[in-house]
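A single protein chain has been omitted from the complex, and every remaining protein chain is retained in its original position.
What follows is chain A.
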Amino acid sequence: MTATDVETKGPAAKSRGATPLQRAQHILHEHSWVSPLVLLVLSIVVFTILNPAFAQPRAISLLLQQTAVIAALAVGQTLIIITGGIDLSVGAAAILACMSSALLAANGVLPAPAAILVGVLIGAICGLLNGLLVSRVKLPPFIVTLGTLSVFTAITLMLTGGSTVQGDEMPSWMTAAGERVPLFGLDLNVGIIVVALIYVAVGYALGFTAWGRRVFAVGDAPEAARLAGISVSRVLVSVYLVAGVIYGIAAWVLIGRAGAASPNGVVDANLASITAVVIGGTSLFGGRGGVVGTVLGALIVQSFAIGLTLVGLDDEYRVLAVGILVIAAVAADQWIRKVRS
């Protein structure tokens, strides 16, 4: 047996002579959701010790209710970041879908279910536009979505004049996502269940279908994907389109959560969704990550918000903590990626 044989037997042999730190690095590298899971468990334990109310069903229900919309938007963001892109228009697209469907339903132009579908369709068109500009016109995703962020916001303001559509102006279907669903002793709602289904569907597609493999390959090594006969631009368009559909569904969840449709509904959606994705262990360089980490990331951010409030600290401490967390998460990602060499 030559030296090469010994060196290259695979992970098992590799970790045999490794330090515990290297072994940890290897596990984190293989499974990007491990670090956010550890962080979430830690934050739950710490906050529960500080204030036992944190572990009560009421606080947990609130955590899930508050996380749902951002968690949904973050699924689309995850897909796009895996391809090596970024979506700054996520909030603007969701609000455009949200306001259009609310106005259509409130003015009686369309019955509520059709108005909801139109909202999803508008989300899809927003995603498709981003996708075509990124893949066919070959512009950087950062610039494309920075531009469409303004475009979508402007269209929303033109449509609404900046005013809110109240819940009682719309048919009840429009706010149905906020309907309570008591489950496992928790106070859930329809929106949470819809978001959970989005996670299951996208998690399955990413992990168990050829499309998922291609999405990762396109983000990781676009040239290799092309040489393997994959149409990189088709994969990119499909990713932005799926993200747009998810934004459209999230728009309906948002109306249910807020009980109204407001042009200022998710002002912090861009940063919040990117934060959830990054804390969730998906690499901004593309090719690595997944939606399991993202939901954990979104829950971590929200658990900080609730936990710090219960402890009696003001919101600026949450903002501070999330900022530090994002930088720490990206630094951790850099360190984990070093396992390659």
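The rule is short, and it goes like this: a contact is a pair of C-beta atoms (placed from the backbone, for glycine too) under 8 Å apart; a residue touches a chain by one contact, two chains touch by 3 or more; residues count from 1.
The rule is short, and it goes like this: contacts and distances are computed from a predicted model.
UniProt lists the omitted chain of the complex under the protein name "Sugar ABC transporter ATP-binding protein" (options: "Acyl-CoA dehydrogenase", "Cytochrome c-type biogenesis protein", "Arginine decarboxylase" or "Sugar ABC transporter ATP-binding protein").
Interface note: of A:Val109, A:Leu146, A:Ala228 or A:Val267, the residue touching the hidden chain in the full complex is A:Ala228. Those residues of chain A that touch the chain absent from the view are 2, 4-5, 7-12, 14, 30, 204-205, 208-211, 213-214, 216-217, 220-221, 223-225, 227-230, 287-288, 339-340.
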